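Only a portion of the chains appears, each positioned as in the full assembly.
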Amino acid sequence: MSADDGAEAANERTERNVKRFLFVNRKAPYGTIYALEALEVVLISAAFDQDVTLVFLDDGVCQLKKGQQTKETGMKNFSPTYRALEGYDIEKLYVEKESLEHRGLTADDLLVPVKVLTTEEIGALMDQQDIVISF
Amino acid sequence: MTILHTINKSPFQTTDLDSCLRHARKGSAILLIEDAVYAAMGNTGISERVGEALKNTNVYVLGPDLDARGLERERVVRGVEIVDYGGFVDLAVEHDHVQAWV
Amino acid sequence: MKFGILINEGPYQHQASDSAYQFAKAALAKGHQIYRVFFYHDGVNNANRLTEPPQDDRNVTQQWSQLAAEHGIDLVVCVAAALRRGIKDEILAPRFRISGLGQLVETGIQADRLVVFGD
C-alpha cells in the first residue's frame, strides 16, 4: 500500500482530473443486494480512468469468501465478478485484518488476492480519498 | 409451548442474535437463516456465545444459506444442526409458533 | 398444515422474498397448504409487474405469480402500504390482489402458523 504517494502523483491526478475513489464494502453478500450492486458501480468506475480502491471491512470481508454456491437459494452467484476486477485494472483490494479474524477467516479463505491491512491502516487509507462511496 | 425463533441478520452487524438469546427459553429452537448463518461458524468472535446457547436451546442453521455464502458445513459449530428449506418447514410445524427476530 | 406468510421487504434489496419463496415451495412439496402470502411494508414492491431483472437472475415477482397460479395461493398486497409506495392495479403482476390489512390479521387467525420474512 502506498499510503502517501507524494505530491508529484497528486499533481498528476489533478491535471488528468482523476480523483481517488474509495468503495467501502461493509455488508455480507446475499442477505442484502448492496454487495452485488456495489460491484456494478466499481466496474463502471473502471471506464472513467479514476484511481479506484476497494476496501472490505466488517461483514464486507465475507463478500470475498471462496466457494459460494447459491443454487438452492435461487439467487444469482455474483462472486466470480470479483475475479474479473483485475481485468478492469482494479487491483487495489484491501481487507481488514481484524474483521477477518473476528469472523474466523484468513486471506486463504478469499477468492481473490488481497492485501490485508490493520484497522489503523484502513483508517489512514480512508483519510487519503477524494470520494468515498459506502455500501 | 415451544417457539421456533428465526434470525436473519449477521451477528457481527446487529444485536438481534443477542436479543433472541436473552429471550429464548429453555427447550425452544433457534433457526439461523440468511446473513445470520455466520453465527453458526466455529472459531469466530461469537462462536462461544452460540456454544453457550446450545446448552438450553436447539440451534439450527439453513444449509442453502451457508452454501450461498461459501461457508463450509464442516466448520459449523458442533451441535448446531444443518437443515434445508424442508427442514425449516418441519421445524415450523413441530413448534407451537414461529417468531422472527427481524 | 396451513401456513400464512408475511413478507416485509421488496425484491432483490433483501433476501426476505427469496427465503419466503423457498419456504413456500418446500411447504407445498411436503403437502402443506399456503393459506395466504401477505405483502406488507416494502414487501408490496414484490407485486410490481414491470420488474425486469438481468436475464441470468431470477425474476422474484414472476416466481410468485407462477407459484400462485400453480397452487392457487392467495397473494395479498396491503393497500395502505401499496399506495404509499405507488403500487397500484395498473402495475400489479398476475395473481396478486390489493386488499386491506384485515387480511393479515385474518391470516393469523386462520393459518396454523404465520412465518414472517423481514429486513
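Quick notes on this one:
Chains here go by letter, A, B and C, matching the order in which they are written, and residues are numbered from 1 within each.
FYI, a contact is a pair of C-beta atoms (placed from the backbone, for glycine too) under 8 Å apart; a residue touches a chain by one contact, two chains touch by 3 or more.
No experiment lies behind these values; they were computed from the predicted model shown.
The assembly described by this file has a subunit formula of A x2, B x2, C x2.
In the analysis below, only the chains that are shown with their structure count from here on.
In this structure, the chain pairs A-C and A-B differ in their number of contacting C-beta pairs, and the larger number is found at A-B. Look at where the CA atoms of subunit B average out and do the same for subunit C: the two points lie 24 Å apart. Centre-to-centre spacing of subunit A and subunit C amounts to 34 Å, using the average Cα coordinate of each chain. Look at where the CA atoms of subunit A average out and do the same for subunit B: the two points lie 29 Å apart. Residue positions 8-9, 34-35, 64, 84-85 of subunit B each touch two or more of the other chains. Contact of a single residue of subunit A with at least two other chains is seen at positions 30-32, 72-73, 75. In the complex of the two chains, the subunit C residues touching subunit B come out as 1, 3, 8, 15-16, 19, 22-23, 25-27, 29-30, 32, 113-119.
Listing the residues of subunit B that touch subunit A in their complex gives 8-10, 12-13, 34-35, 38, 41-45, 47, 63-65, 67-72, 75, 84-85.
Subunit A meets subunit C in the complex at residues 30-33, 72-76.
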